[in-house]
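Omission of a single protein chain aside, the complex is shown with its protein chains in their original locations.
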Amino acid sequence: MTAARQAPAPAAAVTESPGSGPLVRPRVRPEFVLPAVVVAFFVLIALWPELIASQDPTLAQPRERLLPPSAEHLFGTDSIGRDQFARVAHGTLPSLRAGLIAVSIGLVGGGLLGLVSGFSRGPLDLAIARLCDALLAIPGLLMALAFLTAIGSGVTVAACAIGIAQMPVFARVMRAEVKRVSALPYTEAAAAAGVGPVATAVRHVLPNSWGPVLALAALECGQAILILSSLSYLGFGEPPPAPEWGALIAAGQSYLAVQWWLAVLPGVVLAAMVIAITRLGHAARRNDR
Amino acid sequence: MVTTTDRAPHPARPSRAGTGGPAGFSMLLLRRVGQVLFVIWLAFTLSFILLNVLPGDAVLAKLGGVDANRQITEAELAAIRAQVGLDGPLVTQYLQRLGGVVTLNLGHSLQTREPVLDMLVTALPPTLQLAAAGFLLAIAFGGLLGATAAYTRTPWLRTALLAFGTIGTAVPAFWIGISLITLFSFWLPLFPASGTAGPSSLVLPAITLAIMPASLVTQVFYESLARAMSEPFATTAVMKGASRMRVLVRHGIRNAAVPVVTLAGVVAGYLLVGSVVVETVFSRAGIGYLTVNAVRTVDLSVISGLVVFSAVVFVTLNLLVDLACPFIDPRMRAGMTS
Partner (left out) sequence: MTSDAHVQVRGLSVSYRVGGRQVTAVNDLDIEFCRGAVTAVVGESGSGKSTVARAIAGILPSNARVDAGEVLLGGQDLLRLSERQLRTIRGSRVGFVPQDPTASLNPTQRIGAQVAEAVVLHLPMRGAALRDRVGELLAGAGLTDVKRISRSFPHELSGGMRQRVLIAIALAGGAELVIADEPTSALDVTVAARVLDQLTKMVTSAGTTLVIITHDLSLATHRADRVAVLHRGAAVEAGPAAEVMARPRHEYTSQLLASTPGLRDRRQDRVRPDTSAVDGALVRLEGVSKSFGGSRYGRAAVAALSDVSLRLLPGRTFALIGESGSGKSTTARIVLGLERADSGTVELFGHDLADVGRHAMRELRRRVQVVYQSPFASLDPRFSVGRSIREPLVAHRAGTRAEQLARVDELLNLVRLPSSYARRRPAELSGGQCQRVAIARALALSPELVVCDEPVSALDASVQAQVLDLLREIQERSGVAYLFISHDLAVVRDIAHDVAVMQNGRIVESGGIDDIFERPTQPFTRLLLEASLRHAGGTVEATIGSEG
């Protein structure tokens, strides 16, 4: 159905009509705007938590312990009287940073593996495929736990481990895209026109194949943040005074019966951020098609 | 002969599945099993490099129970290495451990001196129960939601059902567990908040574990069903006079099944890892508890055993999935029957 191609033709020599505008200019769509705004908000809070939380996240006020949410303490106070809202706000940066570290490693490492694999055939391609199989067989959380055991604790170590576990996912998508674009007529036409293989790869194959990989990066970033929060919940995050979301939820768990908000509200914030990042990825993927 | 140009696809034409005839199938099986063994070996080797080559002095200090804050001497380090079996040439260690894996000997725990395999076997039943319950819930719930979303022509209902697909993958499992405990153990005391006693103790953990895979199944099943329902063969069925429900059940589901079955392999692997978090939330015994404990006590042997175990489970499940797919989609059988 080419109903969209029916605008009147301006070109004198050609009776056919060209494609109409909307197909060409990628319009900014609402499904893209809302998650983008939310993610931008979280980035802002990560960089300047004071914007919304004026209180000190580490200041304990024993007389104000376990207060319910109020105008002064939006998320209430914890067991030693620290403002929970300030702790959540200050916990944004470590979550986001660790997610970005993980996904950067996955994107760069996996992307390179996928590129090499996509441009080569035979034994090298096969070897990379098997390596990806092996990496896929060790889930991200387990990989992170193994790293933490072998190298010692630290959010960066865990983030690196998750990034390594994510590499095969990126590698597979990258490889498939490179193979797809390499087989398209315009890539072959470039070769026939005398453009060298490296130039063809850089000018035609890469720009047309990294869209889905970048969309995947958003999805994987959300998952990395989730896994990292699980590690922090299990007690393998930064040491205690640091306000990490997973650790906040773990600390709140002891007061579930009465002060349920201590564990539940940080979880809502975490979910909101991951949903926003994920939607961004979905929107980018759809835009790419 | 006129029909030379309208040949039916020749059974012996090259296909992903390999050569023709029943011999082709066993060849294929043999090759896939070989691949599986290779991948397990690779996973083992990676974990060996990670756990036996990289350990830093701090880790060793902790292993030896030495106060990590003071400088420890080379002699002390050597003693700890010898004590936990990390001394000697790496190649010898590697070959020993590889030989162990082949003979199902995963070594001994550095902490309890118990054989790692025994620890795994003891911890497996409760986790298996949990994972099986979670798996069934995820498939049933996700399948139902995905199919409803594909069947309905009410846009808001579809949007709502698919929103679950997004939210379920974005909410951490431990938070779901905590919220469920708040709701169904404290506010409405229906189920126990912890323990491994009786079937009722399985309800909340199984739901917690199932949410994330269920939402994945919802997404994938909806997408592949919607695709199948918009294929020309669905139009053919509609033009026979079939109802939308009939088209969905008779023509949609089987054609949409391959991506979901493929996903099931991934999901089953996830369930095993997800149990790490869920078992901690609900204080259940099992593989997850074993894992967390091993990390806390820097028990390298147990962790290494867990990595190999996870790889074996994951790879075996995916092999089963691969072998199941041709039975769902006959096109994948091309070349296997003659």
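Going by the order they are written in, the chains are A and B; count residues from 1 in each one.
The criterion applied here is as follows: a contact is a pair of C-beta atoms (placed from the backbone, for glycine too) under 8 Å apart; a residue touches a chain by one contact, two chains touch by 3 or more.
All of these numbers come straight from a predicted model, not from anything done at the bench.
K.L.:
Could you tell which one of B:A242, B:V261, B:A285 or B:V321 touches the chain left off the display?
P.N.:
Reading the full complex, the residue touching the unseen chain is B:A242.
K.L.:
Suppose we count only contacts with the excluded chain; which residues of subunit B make the list?
P.N.:
Touch with the absent chain occurs at residues 1-9, 12-14, 18-19, 27, 31, 231-233, 235-244, 250-251, 254-255, 328-331, 334.
K.L.:
Across the whole complex, list the residues on subunit A that are touched by the chain not included here.
P.N.:
1-6, 9, 11-19, 22-24, 27, 184-196, 199, 203-204, 207-208
We take it that only the chains that are shown with their structure count from here on.
K.L.:
Any idea which subunit A residues touch subunit B in the complex?
P.N.:
Checking each residue of subunit A against subunit B gives 130-131, 133-142, 145-152, 222-223, 226, 229-230, 233-236, 246, 249-250, 252-253, 256-257, 260, 263-264, 267, 270-271, 274-275, 278-279, 282.
K.L.:
Given the complex with subunit A, which residues does subunit B contribute to the contact?
P.N.:
It is residues 35, 38-40, 42-43, 46-47, 50-51, 54-56, 58-59, 166-167, 169-175, 178-179, 181-182, 186, 269-270, 272-273, 276-277, 280-281, 291-292, 294-296, 298-300, 303-304, 306-307, 310-311, 314-315 of subunit B that touch subunit A.
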